[in-house]
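A single protein chain has been omitted; all remaining protein chains appear in their positions.
Order of writing sets the chain letters: A, B and C. Residues in each chain are counted from 1.
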Amino acid sequence: MDGSNTHPGLQSLYAEMEPHSLYPLWEVLHGLVTPTPQSAAAPHLWSYAPARDYLLRAGDLITAEQAERRVLILENPALRGTSAAVPSLYAGLQLILPGEIAPAHRHSQCALRFVMEGDGAHTAVDGERAVMRPFDLVLTPNWQWHDHGNETTKPMIWLDGLDVPTVRHFETSFAERLPESAQAQAVEDDQSYWLYGRGLRPFRGSTADRRPARQPLFHYPYQDWRESLAMLARSAAPDPHLGHALEFNNPADGGPIMPTIAAHVRLVPAGFRTQPRRATDGTVFVVVEGAGSATIDGRMFTLHERDIFVLPSWNELVLQADTELVLFGFSDRAAQEKLSLFREHRA
Amino acid sequence: MDGSNTHPGLQSLYAEMEPHSLYPLWEVLHGLVTPTPQSAAAPHLWSYAPARDYLLRAGDLITAEQAERRVLILENPALRGTSAAVPSLYAGLQLILPGEIAPAHRHSQCALRFVMEGDGAHTAVDGERAVMRPFDLVLTPNWQWHDHGNETTKPMIWLDGLDVPTVRHFETSFAERLPESAQAQAVEDDQSYWLYGRGLRPFRGSTADRRPARQPLFHYPYQDWRESLAMLARSAAPDPHLGHALEFNNPADGGPIMPTIAAHVRLVPAGFRTQPRRATDGTVFVVVEGAGSATIDGRMFTLHERDIFVLPSWNELVLQADTELVLFGFSDRAAQEKLSLFREHRA
Amino acid sequence: MDGSNTHPGLQSLYAEMEPHSLYPLWEVLHGLVTPTPQSAAAPHLWSYAPARDYLLRAGDLITAEQAERRVLILENPALRGTSAAVPSLYAGLQLILPGEIAPAHRHSQCALRFVMEGDGAHTAVDGERAVMRPFDLVLTPNWQWHDHGNETTKPMIWLDGLDVPTVRHFETSFAERLPESAQAQAVEDDQSYWLYGRGLRPFRGSTADRRPARQPLFHYPYQDWRESLAMLARSAAPDPHLGHALEFNNPADGGPIMPTIAAHVRLVPAGFRTQPRRATDGTVFVVVEGAGSATIDGRMFTLHERDIFVLPSWNELVLQADTELVLFGFSDRAAQEKLSLFREHRA
Partner (left out) sequence: MDGSNTHPGLQSLYAEMEPHSLYPLWEVLHGLVTPTPQSAAAPHLWSYAPARDYLLRAGDLITAEQAERRVLILENPALRGTSAAVPSLYAGLQLILPGEIAPAHRHSQCALRFVMEGDGAHTAVDGERAVMRPFDLVLTPNWQWHDHGNETTKPMIWLDGLDVPTVRHFETSFAERLPESAQAQAVEDDQSYWLYGRGLRPFRGSTADRRPARQPLFHYPYQDWRESLAMLARSAAPDPHLGHALEFNNPADGGPIMPTIAAHVRLVPAGFRTQPRRATDGTVFVVVEGAGSATIDGRMFTLHERDIFVLPSWNELVLQADTELVLFGFSDRAAQEKLSLFREHRA
């Protein structure tokens, strides 16, 4: 709106309308319908080492049971008070100490866990345990019972990624706690990985077809995705804007892993620099291997193993790999595609 | 979280972490993951008469072209500063005076128009005009060019419903203006109503199949929906929780009218009182005919023709019809169902 | 296979294998996997007048109840013994005399009825009557109870189109008869036309949402489709290969009217001659209005009102309208698209 709406009567009209909860669109339209996305979030990087230290200190001060979930929220510095990493997603670092369990609950929110360190703790989903190894991806889809336990001798730390802000936006949060802290074990560990994760599924209508039809698979082991990524890197040229990139796939429908969250991994070969790319999905990245940099709308972040950084919507990303760089990322692309909102631009 | 997390070391940990943008989940978890939805919105009713008066005064003070869109926002009093009627939806009253046009643009936001008064102005979508009559529903789906014009001799007022807050949440707003203020007329008025709106569609692959495949229909005339609603009321008992209720249908997929917004109409027979019902979708209602009341979480609103009221997520609604009551409503149910978030409860 | 497989040992091998039900592919491969479709069907036209005469004579000789369905099969002369009009579809002319009922049954086969003459008889589907007028399209989708009755004073004749040969091909025929000859009337006549046929549907989960979710609409009146076709003809240039053509749409999914059968109407303006077109679907046409000709792979058929003709798969069709020509057609395109088999070629 240009400066021409300066008719003296307008201000008194505004004042009269306000008690009626009526406001002039033309004074705010430019901020509501922008020509391109103007993210409220800032690009930001959390170094792993200090975050880990704080998390372990929290482990001394509060029990997993007291906390329900002992997690440090990675809140975007430009979104203070929202508990959001980007406006639609939440990220946190969770610690389970040896012998602890995080009690069983379920909720409308979809969650993923990406293992940062530790080996052998478990996430149980509807009575089935996924045994968690470094850089495994484990899902706890919405409204499925889940708990976590660490029967190993070392602390277990993973990144939690949830759609908390999106469920809040739509005001659709439901949650329940199981009276017992852990679920009864219903089937063999990682059964659904074997039954759904390899181009197979239980015969439709058979007694073995026990997982929810739309969300049967919840464990994507590092060993598998790293091997596939290596195969891709060995056998094809990198995509100029992405490097070598693989998405995690829901075998029930060929779509993203959960209704609101998509996840992927990528490998940028040593010495490779990606062409600039923008996309509307806000993304949280974990550096799995290697060193290099991420330049986000002109601001450079140096990357080290296990660092976590966020790429806000429509910010331009350029990745530079000094050594072979492997990243894991999750974003709200799943929701955006369902709502016909996703776009990308490759320069 | 109970009161037991009072270890003295916690506060100093929090203070140290804060500069690193790290925060304890356990202090806020109860607000992030609630057992049931706790809407930030308030139930609210806008009487039509005063809103209409303000809108006509705005018509004296600012031109449609100056305003780009001359609209009074119906902002929820509990959501001050957000331009939202419920957290995910925007609603406004738009005025087009005789001889005016609202210039052509397109944007990522989906919009619906529900005609409150006036007869014969038009909304043009991608070169095709829908001629707007009282209580018609007209869509301007995302990224389709649209303008409005009033070649009649009377003011035209309609309710705008948009997913502005949802597009803002996902940070995916794109918009463009056409250099010319109105689009060239490409086809006969309301052609797509005749070609897509009656159990038909152009032969796949034929030259007549010109509308976007996923969003071909954009005009749902009052005459049609009112007649169907009357037929339903004549031939069946009312649903105890809804009265007689019909949804608007996208004939391209059998789903709601747009990816983010669903709309429906209902008729409550004179003397009928609905059973209490809660649902997670926030809904904006227009009173089309009749008189009665809406009781929302125990708070009663008296209903008159053309009044507009909002029902926040998970608030309990009871409708009482003194005379035959006809309502139009739109909500974010479309988005919620796509994201597996929708729930309802019928008492 | 060329003539080189003349090794003398082959014939004795063939003779030895035959008792084991083993046969050489290379002797028949050219017939099993052809470069283009080689239809077993012939193009053929049935003049309406003589067919009608035979049908009325059958009406004198056998009752509707005796016959279960009093129908003359339009069998393709090149497919003797198969009861098929084209290899995947059946067509017949059914007669219901005043006062008669065709008893209630249901079966796996999908059926459509296209009214040739008479006005006011009914088809009842799951307790709801569609009142049949000339050139109306009425569906009896698979496994829905249906009967027919004629309470008027004149004979009623319609064309039946079924997927009988396809159900036979897959060997999936189930059928049941209702103990009573007619179903009890459950709802008002044509209720589902009003509730599902005009860009609406009953509110999901409401008591009015009684029809099967995937097949709610079963009556497409002539009055509607003819008006839309006229609108199209008035407002656009004809498609060079089709004329003006509209498909019947299933509003539950935006696809064809039934899982195995698609149907459409087209209007060829007086004096217009279509460009040659081939498609893989075998099609049965009815001449609704006008006069002209259909040239099928070079063979010309003169068209008069109510004549019925078949276009076999991949035969080239050219339509010539002497006066404005209106056709109804149904084909197996629905099944072919679901199985990724459909193709067309426009010369």
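Just so it is clear, a residue touches a chain if its C-beta (ideal position, glycine included) is under 8 Å from a C-beta of that chain, and two chains touch if they have at least 3 such contacts.
What you are looking at is a predicted structure, and each value in this text was computed from that prediction instead of being measured.
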Touched by the hidden chain, restricted to displayed chains: A, C
From A:244, A:278, A:306 or A:338, residue that would touch the chain that is not displayed: A:244
From A:145, A:174 or A:225, residue that would touch the chain that is not displayed: A:225
Touching the absent chain when the full complex is considered, from A:57, A:70 or A:264: A:264
Residues belonging to chain A that touch the chain removed from view: 187-188, 191, 194-208, 217, 220, 224-225, 227-228, 231-232, 234-237, 239-240, 242, 244-254, 264, 266, 344
Chain not shown, touching residues in chain C: 1-2, 4-5, 7, 9-10, 13, 16-17, 20-26, 28-29, 32-41, 44, 46, 50-51, 54, 57-58, 60-62, 66-77, 83, 86-88, 90, 92, 107-109, 142, 164-176, 214, 259-260, 280, 282, 312-314, 332, 335-336, 338-343
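One rule holds in what follows: only the chains that are shown with their structure count from here on.
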Touch-network distance, chain A to chain C, counted in steps: 2
Chain pair, most C-beta pairs within the contact cut-off: A-B
Interface composition of copies chain A and chain B: same or different, split at half: same
Centre-to-centre distance between chain C and chain A (centres being mean Cα positions), rounded to whole Å: 51
Approximate Å spacing (C-alpha centroids) for the pair chain B, chain C: 41
Whole-Å gap between the CA centroids of chain A and chain B: 30
Residues of chain C whose C-beta touches two or more other chains: none
